[in-house]
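Excerpt of the complex: some chains, original placement.
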Amino acid sequence: MASKTFYAVVAGVGAGTGRSVALRFAKAYPVALLARKPESYNDIVAEINKAGGQAVGVSADTSDEASVKAAFEAVGKEFSGKKLAAAVFNVGAGFAVKPFLELKPEELDVALAGNAKGLFNFAQQTLPQLLESVPDSPHPPTLIVTGATASVRGSARFATFAASKFAARAIAQSLSREFHPKGVHVAHTIIDGVIDIPRTKDWQVNEGKEGGKISPDSIAESYWYLHTQERSAFTQELDLRPYVEKF
Amino acid sequence: MASKTFYAVVAGVGAGTGRSVALRFAKAYPVALLARKPESYNDIVAEINKAGGQAVGVSADTSDEASVKAAFEAVGKEFSGKKLAAAVFNVGAGFAVKPFLELKPEELDVALAGNAKGLFNFAQQTLPQLLESVPDSPHPPTLIVTGATASVRGSARFATFAASKFAARAIAQSLSREFHPKGVHVAHTIIDGVIDIPRTKDWQVNEGKEGGKISPDSIAESYWYLHTQERSAFTQELDLRPYVEKF
Amino acid sequence: MASKTFYAVVAGVGAGTGRSVALRFAKAYPVALLARKPESYNDIVAEINKAGGQAVGVSADTSDEASVKAAFEAVGKEFSGKKLAAAVFNVGAGFAVKPFLELKPEELDVALAGNAKGLFNFAQQTLPQLLESVPDSPHPPTLIVTGATASVRGSARFATFAASKFAARAIAQSLSREFHPKGVHVAHTIIDGVIDIPRTKDWQVNEGKEGGKISPDSIAESYWYLHTQERSAFTQELDLRPYVEKF
């Protein structure tokens, strides 16, 4: 029963959270999936289309303004006449755990480009569209930003990654304060734990306990819930962590 | 399709949030409603039972250990054989906005008794029951605590109320850290705005804009969402505020 | 070269921080020392007076309004004609580390009485005096509240203590916002570590490293620094922790 008039976009899809979010929002909307490389979205696009949903994938580097613009032009052609109901920024970049004096300035650049500039560019492309959807979107038009433990804590040896996630949180906060009164919901999430995805399959966390890694489908459910909040009760920030996680 | 084996309890019901939460959880569970006076729960109990749900009301002063114990004994008789799936502490007490030097020590006592001791007593009665439900509850057994702006901000002239809400937040945090690993979900919410209830009907907030007061039904939806989170992705704290609220 | 016109008061003196703060402020002001029992202040009073300073000790239970009032009447007689320049609330009460279900409501009462009601009563007695000193105090009249890790973190098994320290922090914040514009400086400190006092002599913390426990004299220096801040640059909250402390 997907909406024919509205679509959703997810930037930063791959085998983990982005895929789950795409599948969840595809139950309600046609979805546009952005990733740097086709191999990151091809399978998800196929999976959604095969299941009767509607998905398109577009290659884009969100840290590059021109690339994001071009991607949304391509999306606009594919989804001609559709308006944007939800945008999810799920790009992760520049994760590094190193003694500070071993870090290179380029590592800070990469983290800031991916997490802060990427969000900036993505928000600049999506917010005008989300504003247009305020009058008739099925739920308040929503921009959701994926954060991490490092969004609120500068741990030892996380200087570059934390810098970029703090920066993204600042942008999300600022956008909430500016765009909530205009009717667009902007939410930031703090994913405080290891996500259970192929890449972390062999990571030993929380003593290997079942449920010790965060299910990406549960993250997707929380994003869907955030999107469905009506405007008298917007959540700006929500944390998610495994029941056995220390915090 | 309410559960026959599990029940929910809501402390602090009245015409506002408590009522909405009771109605929402009554869709899934028989509900026990606690309030100091029968007139606070009678109508809600009748409304739920009339609609085909199951509800009982019990008079209790949660700030008094013996009173809470007695209330749960009464609930135990009514709901014999049922296990507790969700407990909501929604008691509000001691709201006062006054110059500090005009406050009386008794006003601090009232606020602390209602918001901090009440939560303490309620948690001591419900957590053992929630722990017993871990193996087979439809969703992870959940304790939800209603907080406010004053839970995270000691504003001028809010000394007593903020003291008691900060204290309740501390208790909720501590319980999350102790009981999450045991499988019980403890969440704290920050209701950052005026709730749209009979008592606030004439309050002019956010320039009287539609949606400028928080819908208690939306709060209830967020509580239900929190309850349904599976254990790999528990939220500890969630804020809710109107789109036009300054923060 | 102690001030003859102004005095300072320290509530919660004993062998640790209170003593160091008393000695530090006694270099500049006559000091009144409050503690529940004379054995807590007798030696410090003697030490100060012997060193050429001026000190009086008064027995008081700050959690009891009448007791605090009586104490300040006694102080007023001893220090007749002197005005209050600085007040330090250093009372610690109700420290307990226990599984939540083993705690008794009385333990919450004791913690709230000591840390929250005590501060409330102390602030109600000292703020009117501090306000009177605004025009001519050598430094902006100051109220300093000693906090702890548990003032900002509800750790597992710290429910009662954290509740009371969160509450005190709320009061301090509220007082800052109300009294800063009137010229009285209210500051809250977060002592995030074990203090190096006789009672903790045998505690093994930070692997026994030198400097792994906080020097109470250093805490006292920070309080003195806070007191000397001029009013264009007030600090509301300051943390202190050993260099080897994890945080």
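Letters A, B and C name the chains as they come in the text, with residue numbers starting at 1 for each one.
Here is the rule we go by: a contact is a pair of C-beta atoms (placed from the backbone, for glycine too) under 8 Å apart; a residue touches a chain by one contact, two chains touch by 3 or more.
Everything numeric here is computed off the predicted structure, so don't read it as measured data.
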{"item": "Assembly copy number, counted for this structure file with 3 shown", "value": "4"}
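Here is the rule we use: only the chains that are shown with their structure count from here on.
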{"item": "Chain contact topology (line, ring, star, complete or other)", "value": "line"}
{"item": "Angle, in degrees to the nearest 5, of the Cα rotation that carries chain A onto chain C", "value": "180"}
{"item": "Same-site or different-site touching of chain B by its copy chain C, using the half cut", "value": "same"}
{"item": "Chain whose averaged C-alpha position falls nearest the assembly-wide average", "value": "B"}
{"item": "Separation of mean Cα positions, chain B and chain A [Å, integer]", "value": "31"}
{"item": "Geometric centre distance via CA averages, chain C-chain A, whole Å", "value": "46"}
{"item": "Cα-centroid distance, chain B relative to chain C, in whole angstrom", "value": "34"}
{"item": "Contacts with two or more other chains, residues of chain C listed in rising order", "value": "none"}
{"item": "Touching residues (chain side chain C, partner chain B) in the complex", "value": "65, 99-101, 103, 105, 108-109, 112, 116-117, 120-121, 123-124, 127-128, 150, 153-160, 162-179"}
{"item": "List of chain A residues in touch with chain B within their complex", "value": "140, 177, 180-181, 183, 185, 196, 211-215, 218-219, 221-222, 225, 229-245, 247"}
